[in-house]
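The structure appears below as structure tokens.
We show some of the complex, not the whole, and keep each chain where it was.
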Amino acid sequence: MILKKIDQLTEILLEIKKQNPLIHHITNYVTANDCANIVLALGGSPIMADCCEEVEEIVSMASALTLNLGTLNEKTANSMIIAGKKANRLKIPVILDPVGVGATQFRREMLKEILEEVEVAVIKGNLTEIKNIYGIREKAKGVDSVNDGIFYEEKKGLAIEVSKKFKCITVITGKEDIITDGGKVYIVENGTPLLAKITGTGCMTASLISTCCSVTENYLLASLLGVLIMGICGELATIENRGLGSFKVKLFDHISNFTKEELKKGRFYEE
Amino acid sequence: MILKKIDQLTEILLEIKKQNPLIHHITNYVTANDCANIVLALGGSPIMADCCEEVEEIVSMASALTLNLGTLNEKTANSMIIAGKKANRLKIPVILDPVGVGATQFRREMLKEILEEVEVAVIKGNLTEIKNIYGIREKAKGVDSVNDGIFYEEKKGLAIEVSKKFKCITVITGKEDIITDGGKVYIVENGTPLLAKITGTGCMTASLISTCCSVTENYLLASLLGVLIMGICGELATIENRGLGSFKVKLFDHISNFTKEELKKGRFYEE
């Protein structure tokens, strides 16, 4: 089973290299550079543009749209809705990264508006973010999840509920990552605590998922692939670790060299 | 004396690892990524948020607030005042980095407003910036200090005056760094000219100081520690130097590996 999956995932990888898809981001200024570079490393072509006057035209050229709520303000939230609605009309997948949505009332309100207006293909967040999306008011400590210790069954149940509610793929990142379409559930065990010690690996995971979703209609597998790439490359980057500066450089090295061989290091299963 | 200080400084270091404090930044888009990564490297948790609708709620979760005037505009200046006043009410330390305040009338006016409304725990700047804060109109060349050649006694005197005027710790960075609370004065001799050859090391020093201030009420020692970490790690990063790209990577490596051992390389004294 896993071997067949590896082949299917490899096809997505190869399709990205072949198509060089354009990935539109409306995202924060803290990690925009990293997100652009990770799309390039995987074989896509990033464009960051958030001006309401041009986002419709930009997204019309794109193969996926990433909406990232970090450093959100009312203007970019508005641009997200405009671009998202256009993407929906054009059947372009929208990937939502609700960064820090547990942190403030403002982000929750903006997120609510976005989810009322835009159909998303994938929602990716940590546990606190996904809880808040579902309406459970768990206060985040900043942009990070406060509690990764709840029972696995509870996490899985939440992911399935969110998928059903928003008719989308749900990804909950954490020590183990959960990816579901509301029916099938994948668990990914790859990763390293160091990934949480550099900024933007969450945002970059969303960018990887977007890039994968841009070349297939199987958003479940595409999301699984995005999560696997980050987890496996994170592990590879810890080899001969010299510190967080080098770790980040190696992370990008491994993502740009990622092939079927590396994919085989994936530790994932279907439930 | 120095050995005792090393122990006290080490305690702050260990406390950061233990508490993983949230450090709120309202800062520029040029170096925001580096500032976030340096907080993580030291053991803190950064959050960059500048939208006036949410900064009060963000800072309420935080253990320190960094206000950085690079790429300032009226909206962010307003958010700084809102967040700063809230931080004051909550007794959260506010660290001010008046980037390029000597460069334009606009920045001087915004700074004046901020300082009228917000009580700051630490002001950190280069000589030109600190002069301008004190009301001495020295024109900066961009964001860098024009003249580091004035007599040491004059610099020390200025730092003491600024501390008295604003009832805060004052840090003047330069070939030798001065840290004072208006009474005690520390001098730090660590550092390397290469630190001025990559962008954002000034901003990052403010982020280090914020992270240190977030776990202690001794802001003088916390500021000394922030300055020492940057100076010592800068020196370590010059070993086997291959160029400015590698230098920056090694700087982050050393900061993420910083312990009491590295602290012993500090060359500082109390006057």
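Order as written gives the chain letters A and B; numbering starts at 1 within each chain.
Rule of thumb we're sticking to: contacts are C-beta pairs under 8 Å (C-beta built on N, C-alpha and C of every residue); 3 or more make two chains touch, one makes a residue touch a chain.
Only a predicted model underlies this, so the values are computations on that prediction, with no experimental measurement involved.
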With 2 chains placed, the number the full structure-file assembly comprises: 3
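Criterion: only the chains that are shown with their structure count from here on.
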Chain A-chain B separation of Cα centroids, rounded to whole Å: 33
In the complex, chain B residues that touch chain A: 22, 24, 29, 32-33, 36-37, 40-41, 45-51, 53-54, 57-58, 61-62, 248-257
Chain A residues touching chain B - in the complex, by the definition given at the top: 28-31, 33-34, 70-74, 100, 103-107, 139, 141-144, 197-200, 242-246, 248-249
